[in-house]
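Only one protein chain is missing; all other protein chains are in place.
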Amino acid sequence: MKFFEKLMSIDRRVIFLFVGVALIVPLFLDIEQTIEITPEVQTLYDAFMELPPGSKVLMAFDYDPPSAPELQPQAITGLRLCFDRNLKVIIIGLWPMGPMQANLALETVFSEENYFDKEPIYGVDYVNLGYSPGNELVIQRMGSSIPATFPRDFRGTSIEEIPLMRGIVNFSNFDYVFNLSAGYPGTVEWVQFAVDRFHARMGAANTAVQAPLVYPYIGTGQLTGLSGGMKGAAEFEKLTGFIGKGTKFMLSQSFAHMIVVFFIIIGNLAYFVTRGREEKKTG
Amino acid sequence: MDSVFSHTIAAILTIGIISFLYKDNPLYKFCESLFIGVSAGYWFVQQYYANLLPKLFDNLGITKLVGAENAPEGALQALFLEGRLDDNLLYLIAGVLGVMMLLRLSPKIGWIARWPLAFTVGSSAGLYFITYFQSNAMSQLEHTILPLNSFNNLVLIVGTVTGIIYFYFSKEHKGVFGGAAKVGIYFLMITFGASFGYTVMSRMSLLIGRIDFLFGTWLGLVK
Partner (left out) sequence: MRRQVPLLLTAIVGFVYIIQFFVPHKPFNIIEHLFTDWILIIAACAIWLGVLNLLKLSSEKVYKRAKDWPYALVIICGFFMITVAGFFFSGGRAFQESGTAFDYIYVNIFTPLSATMFALLAFFVASASYRAFRARTFEATLLLLAGFFVMLGRVPVGDLMTSWLPQGYRLSDLAGWIMMVPNMAGQRAIMIGIALGIMSTSLRVILGIERTITGGE
């Protein structure tokens, strides 16, 4: 019984140590895992695959470095898929760090062997329009005029000088919107304005924290596909065939979840044993 | 600059923050303060280039006035050089409202900041009134009206309706109404549990990212 009492008052640093070990060790292991595909991610992938070559995809990078481990693999996979299928990519960000994360994702994609001889051309195959402040107001304004909302790209070049942007006026010129979101402003605002008001077709990649909150939008069809967290990233990678960090980190993720479940079980066990003892004492 | 040097700086800062897990210490405090300072500076610069420069200074012609190269002509040039009133002159009002906001720093006339604040609150209220009604209330209600031809549909309808009943506090939760509210709580608990599961997933992912940086990018031990 003393054992359980000690267990109840265990130093939190011991728990921290367990978590650390559970996450570090799997990075050195090479165990193959079967990743099941959820219908939400399958729908997202199908939405990309249905687009004919040359279609224009708006990618909104609404996240910052803290959320990058979850969203960067999805961004990289999304970009690879677009470039491989010859889809044109227009990048924007409602978060100031978003377009910088997009540049990092592009660097990763272009550092791969596949792209050495056929690297997509900036301004023709893809463009980064940068960040525009104003949260949902930016989406609202994009509905009436994208050139007015983003008069210059990330590099300061006037939008009129960018071939890819010729003829793009509002959401009706995009075939699909892919939002990578870590909070506000993000998927909720894109659904409210781009989808509901301007009838854009949209899918999203969200951090796992946010994903449950946007599930109702899948049920209503407001979202065409959703990929949540690192697991979503791994599924997206499996479907596209581009194996990246989402898949690589799944083993650590599994161990992490197991350790938390283990702690919940032990914590409850200790709680019930010690509570029973106290009840006996008080009679 | 050399990437090894850059990665080492990033690694030291990462370890500095992680060191808080053992106990509060000077290295952590240094990293925390650096984070606050750099974040503040980041937003300061970002808001200038993304907002104030193109929307206020360019439109008014202040950028041109201070002699910046390739700066567009603005409302002040139109007024003083061409003698005409440009539409962009209205941005002066925004400039005044912005200054009013900054006056919050002064205890004596800080109350004036309520004017620009009222402006932003009004816009949010007007914008949200419609969008939340359309996307989050009507659209969700519409898709909850489902045929009762499957178990899942039944659960979805019961869960949504009882959940809404739980949020209705103008009537005491007693009798049938109270029972329905109780069922609503059960659904909300499952929802929070699912959210908790996803939160664990999210937090662990972030940590995996940092560990990968330390052992992979920095030390090169993980491929």
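Residue numbering begins at 1 within each chain, and the chains themselves are lettered A and B in the order written.
Here, a contact is a pair of C-beta atoms (placed from the backbone, for glycine too) under 8 Å apart; a residue touches a chain by one contact, two chains touch by 3 or more.
Note that the coordinates shown come from a computational prediction; the quantities given were computed from them, not determined experimentally.
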{"item": "Partners of the unshown chain among those that are drawn", "value": "A, B"}
{"item": "Touching the absent chain when the full complex is considered, from A:A47, A:A68 or A:I146", "value": "A:A68"}
{"item": "Interface with the unshown chain - residue positions in subunit A", "value": "10, 12, 15-16, 18-20, 23, 33-36, 38-39, 64-69, 97, 99-100, 103-104, 107, 130, 133-134, 137, 140-141, 144, 148, 152, 154-156, 197, 212-213, 215-216, 218-219, 229, 231, 250, 253-261, 263-264, 266-268, 271"}
{"item": "Sites on subunit B contacted by the missing partner chain, in the whole complex", "value": "1, 6-7, 9-11, 13-14, 17-18, 20-21, 29-45, 47-53, 55-56, 90-91, 93-95, 97-99, 101-102, 104-105, 111, 113-130, 132-133, 135-137, 140-141, 144, 152, 155-164, 166-167, 184-201, 203-204, 206-207, 209-210, 213"}
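Here is the rule we use: only the chains that are shown with their structure count from here on.
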{"item": "Centroid spacing, where centroids are CA-atom means, of subunit A and subunit B in whole angstrom", "value": "16"}
{"item": "Residue numbers on subunit B that touch subunit A, as the complex places them", "value": "21-22, 42-43, 46-47, 50-51, 54, 123, 127, 131-132, 134-136, 139-140, 142-143, 156, 191, 194-195, 198-212, 215-216, 221-222"}
{"item": "In the complex, subunit A residues that touch subunit B", "value": "13, 16, 19-20, 23-24, 27-28, 66-70, 96, 130-133, 136-137, 140, 151-152, 191-193, 195-197, 207-209, 211-213, 216, 219-222, 228-231, 245, 249, 252-253, 256-257, 260"}
